[in-house]
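Note that one protein chain is taken out, while the other chains of the complex remain in position.
On to chain A.
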Amino acid sequence: MFPADLKYTKDHEWLKPMGDGTALVGITHYAQDALGDVVFVDLPEAGEAFGTGEEFGTVESVKTVSELNMPSEAEILEVNAALADHPEAVNEDPYGKGWMVKVRLKGALAADLMDAKAYEALVSAESH
């Protein structure tokens, strides 16, 4: 539920540093569970740049919509095109096939990103 190699935001996005200045970004298991069945993911174009916390897309479920916020300043390299036909991957595999964008990080990682332990504590507090 909380992979140790990821960084987390308080808005329930995850960021996976790949070690070469790039990273993958998606939403957490907790986030997909709260949204329910995902039916559409609206993503930006490659080349667009976003500051830390800036909205870069939306994820729509049957019952609601949620903004996607960039965990750390970055430029979009690639979006997960498979989500156009298979948005349910976000529910089924949020840390794998449900990834949303691949980015090139700019500068240092945002200071308020959490490790798995801190994020687990946040989720635990929110669900009680």
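Criterion: contacts are C-beta pairs under 8 Å (C-beta built on N, C-alpha and C of every residue); 3 or more make two chains touch, one makes a residue touch a chain; residues count from 1.
The definition used in the following text is that contacts and distances are computed from a predicted model.
Chemist: Hey, which one's the missing chain according to UniProt: "RNA polymerase sigma factor", "4Fe-4S ferredoxin", "GntR family transcriptional regulator" or "Aminomethyltransferase"?
Modeler: The correct option from "RNA polymerase sigma factor", "4Fe-4S ferredoxin", "GntR family transcriptional regulator" or "Aminomethyltransferase" is "Aminomethyltransferase", the UniProt name of the unshown chain.
Chemist: In the full complex, which of A:V39, A:L77, A:L109 or A:L122 touches the chain missing from this view?
Modeler: A:V39
Chemist: Consider the whole complex, including the chain that is not shown, and state which of A:A4, A:V62 or A:A81 touches that chain.
Modeler: Of the listed residues, the one touching the omitted chain is A:V62.
Chemist: Tell me, which residues in chain A touch the chain that this view leaves out?
Modeler: 33, 36-37, 39-40, 42, 58, 60-65, 91, 128
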